[in-house]
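Beneath this line is the structure, given in structure tokens, with notes to follow.
With one protein chain removed, the remaining protein chains of the complex are shown where they sit.
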Amino acid sequence: MSTRLANGGVRIDRSRPLDFTFNGRRLKGFEGDTLASALLANGQTLVGRSFKYHRPRGIVASGAEEPNALVRLGKGDRAEPNQRATTTELFAGLEAGSQNHWPSLEFDIGAINAKLSRFLPAGFYYKTFIHPRAAWKHLFEPVIRQSAGLGPAPTERDADRYEHFYAFVDVLVIGGGAAGLKSAEVAGRAGAKTLLIEQTAAFGGRTLVDPCEIDGKAGPEWVEDQLARLDGLDTVTCRTRMMGAGVYDHGYCLAYERISDHTPGDGRPRHRLWRIRAKRIITATGAIERPLPFSGNDVPGVMLASAVRDYVGLYGVSPGDRTVVVTNNDDAYRTAIALKEAGLDVPAILDARPMATNALADKARGLGIRVEVGRGVASVQGTKQVTGVSICAQAGEGAVLETIACDCVAMSGGWSPVVHLWSHCGGKLIWDPDHAHFAPDPDRPPLGADGSGFVIAAGSASGALHAGDAVESAVRAGRQAAEETGHEPGDEAAPEITVEDEQFMEAVWCMPQGADIKLRSKAFLDYQNDVKVSDVQLAAQEGFESVEHAKRYTTLGMATDQGKLSNINGLAVLAHARDASIPQVGTTTFRPPYTPISMGAIAGEARGALFKPVRKTPMDDWHADHGAHWEPVADWRRPYTYRQGGENIEQAVTREILNTRTNVGLLDASTLGKILVKGPDAGKFLDLIYTNMMSSLKMGRCRYGLMCTENGFLFDDGVVVRLGEDSFLCHTTSGGSDRVHAWMEEWLQTEWWDLKVYTANLTEQFAQVAVVGPKARAVLEALGGIDVSGDVLPFMAFAEGTLAGIKARVFRISFSGELSYEIAVPAAQGLAFWQACLDAGSAHDIQPYGTEALHVMRAEKGFIMIGDETDGTVIPQDLGLDWAISKKKDDFIGKRAQMRSFMRREDRKQLVGLATEDPRTVLPDGAHAVEPGTNAYGHARTIGHVTSTYFSPTLDRSIAMALIKGGADRMGETLSFQVDKDRTIRAKVVDPVFLDKDGERQNV
Amino acid sequence: MSDVMIEECPLRGMVSLRGDFASAAFQKALHGVTGLDVPTTRRIVTHKDGSVAWMSPDELLLMMSHDQADAVVSALEDSLSGEHHLAANVSDARACFRIQGWGAHEVLAKGAPVDLAPEVFHPGEIRRTRLGQVAVAFWMTGEDAFELVCFRSVAAFVSDWLQMAARPGSFPDVFNA
Partner (left out) sequence: MLILHCPYCDVMAEETDLAPGGEAHLRREATASDDAAFRDYLFQRRNPRGVHFERWRHAFGCGKWFHAARCTQTLEVFGTYSAQVSTPPDDILAKIRSRRPDWKGFE
């Protein structure tokens, strides 16, 4: 049974005990523990159930590569599923629970899947749930969804906050083991601005636990000295709890800092996502030990040999009393020795290699440990806990030679460098047959903006597994990074390393070599997704030969651990099954993030009220105080309507329309784009931008204009005002101001840079208020200061002066068909002017109206709305706007496209008005007009769709506009709109101008 | 401990001036009205009555007291008559914030993709970039002190964003370590 040892544990502080709970049980740990070490210290070896077969699973690893020990942490608004116990720091009051089981961890109904496992091989779901088709939606999918997924998603809003941070450095060193510490020192000493990040809470990596001396000092002592040296360098910043998550183009790196995961609720942000731009990135990310594929290698108690050593050395925890070590390399002997030295029993070391004549083996033998060479594990006894191993000849088929009682198995299949960050941005790998791993190919690194490599691998992450080679490579990497960032490194030597020599490992991809199907079906490659040796072999047999296909078919490496333990073993099995070499099979693509990062960190500050900027007009507060029901219009918020008393929204809109048509209404039109275009060539330029002729516009007059894209499609409209000889004010749609301004600048900068024109986007400089209705003139007269009589200020004219004591421009334009003025005042005085209008209008029953009333009133007049009547495929001619297209101009943007044959077809969809047969029936927006019969595909024959549709209070009937094929020639026809399976609305094609076709209301 | 004050500045006079920086008439007009020369790339120059900032190769932002802006526009128009230019009062189109105190750099570094290290970003430089999702420009007015302008419509958003970023206990202490 796993337990806390009386001594040892460089990471823990035994004077600071901590209470925590697991599945409600109160347990004790120490400061410095991970949740995993604390669970083992409390004898909790069973920590979860596997995803597919619900097999009992225990802790396998001691770091980020852990596939099994995924737990639920916290509760309520701090609940989070699928957290790795091995990377969770223990804190007082931590609450953890196991997942993926029902009703309990110890007794799980889903474990029936394990009994059925031979009926649930790779591809089972693909093959099984195909017929009958309807069953997928109604039967299979709901059942699978119920059982799919690991921990349940939190139901409450996240209580924490998150943030981003930008950093710029010469050299980023990822990984704070001996190599990273050394690289950072070399780069920093040379003067390079260096950031060193370490994903765990402590620097040192394996140096803290592996027996070796650096410069004559024990590992932990050297780490302390080294940190002191770095502390003395102004150029170097060291940070812990910060993981290199992804490396991207041009030296960009995302790093994930876990600020307060171990101190929840202390007021600090929980996570910070660093957006680092580095000239050079050193990946000193270490190496990960591989499991050995033998039957029962997933039984709780079977662990990586290095992890066993970590628990003993770092946390003073013994994963078991009797540990059998099984290995194909020398390093695992260190685990056996460490266990023995900690007073624990090691019944045997099973070495798959035919001989073990190295120094470590001699040392082990010297300690009295039985070393069996050429041996492997045939099978593991026990279900929820290892009780023993049956040993066999590695070269054989699994005939059991002997069974050894034990409660822990420490396995080592060799080491794989962590090449993820090297590979994210295109760094290539080479196969090292001696160590049976892929390592970064220094000749093919990821390339930066200047075309040179910007990532340098160091330490065991570069493939240098021997400690001496690792620190040497780290010094080289630090020097290289310093030089390539314009600094001159000193000539310091690599530290002296004293460590036992090792003989080569021997790759083992299946244990025993000739294991039969029964053994192979229990030899797990991917623990989290329950992928076994037999599954990968089946995939190859069924033709999924590409590693990418085999991965997706079997789900190998697709779990939350992204195959950190399983990938190399899996592709070796695939290569073997295909009779190909491992480099021929190749790896799957390494994609960021290195381990899962929180959604909160990705969002950063952009949550809640800061999720997205909301643009507000100068009168926004007033609207909010007066019952505004908001509508988002591009990034703006605008009042849709203002509710009074107990009105519902529809009643409020109706009231606003009728009051505006009868008395006078007030609209906040500040969101309209306002672009100043000025220069000797301004008229000429606007003639190119607009379809209309703008150069001929007289001073003081306004003209409605259309803008098309080079494809000929209408994309914005608005009123252009000639302010002076060489200056024009162009109004755009509310959503279009930035786009149109950028559009104008694009043409001026990139095509017609000879034109003398400057533009300025003045949208936000002005508040704009529309005073609309039969009594609008009376209101402006009451404001006083500008003569707004019909003679002085006729329709489509503009005047400048002072209204109500505020500097103002008055445009007599109308989007409602009423007598209407739009008044622009400096934004800071917008609210004052709005209030002045309300005061002056109170005698005339003035009421504010919102965007819905605006929409209805413009539709009553048949005015188009960009985004309703246009959708990026509509040309002005489709909308009957030929009158706004100049025939005199040689060129304007879109003119050539509108000459293309398809644009001239008479059966294009054209704008029509629609009057439903029943005047109370309002067509649904977007409803399709259908003709009898079906098309070639058996579908309804659609001839167009409704673009705007309202009930008009003014006309007391429904109105609509639609784009209908050949609509211009269909006047008087009755069309059918199928709005539901058995409901059709019939409507007559009419003129889209429903109200006051002659414009008498506005020309007063 | 953080100690960053975020405050919105009172309305400030701002004039956008576009023209040919190389033209003697332009330089003369600017000098005549502001007493300042055309700033070089990304510079902001200040005197007692205001400042002039480089916004793009053909655009400057002139800052003065709010009630002066219209007069400045008129004066520029007069002295640049006949010269192709654009001068517009944009005082009300923008909001201005002061970010001051130990950690001011760190507040901005949470949202702006700009190297703000003291050896890189100095007083006298204006940077147009983004803060989170909105366009801003900022410059240093002293040690640990910045001014930032954004569009008026997003002033509340920027204010909330800055307050959030300046909350105590949330600084990585990179610049002030």
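In order of appearance the chains are A and B, and numbering begins at 1 in each one.
Here is the rule we go by: a contact is a pair of C-beta atoms (placed from the backbone, for glycine too) under 8 Å apart; a residue touches a chain by one contact, two chains touch by 3 or more.
Small disclaimer: the values here were computed from a predicted structure and weren't measured.
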item	value
Candidate in contact with the missing chain, chosen from A:M355, A:A449, A:I517 or A:A843	A:A449
Touch criterion as defined above, residue of A:E106, A:E710, A:E800 or A:D991 at the omitted chain	A:E710
Identified contact with the non-displayed chain, of A:A580, A:A897, A:L955 or A:A968	A:A897
Residues belonging to chain B that touch the chain removed from view	41-42, 55-57, 59, 113, 127-130, 135
Hidden partner chain, residues of chain A it touches	248-252, 277, 447-451, 710-711, 742, 745-746, 749-751, 753, 890-891, 895-897, 899-900
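Following the convention adopted for this analysis, only the chains that are shown with their structure count from here on.
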item	value
Chain A - residues contacting chain B, complex	161, 163-168, 193, 237, 239, 257, 266-269, 272, 275, 277, 604-606, 609-610, 612-618, 636, 676, 678-680, 756, 758-760, 762-766, 826-829
Interface residues, chain B side, partner chain A - complex	11, 16, 18-19, 58, 66, 84-86, 88-94, 106, 109-115, 117, 120, 132-134, 151-154, 156-157, 160-161, 164-165, 167-170, 172, 174, 177
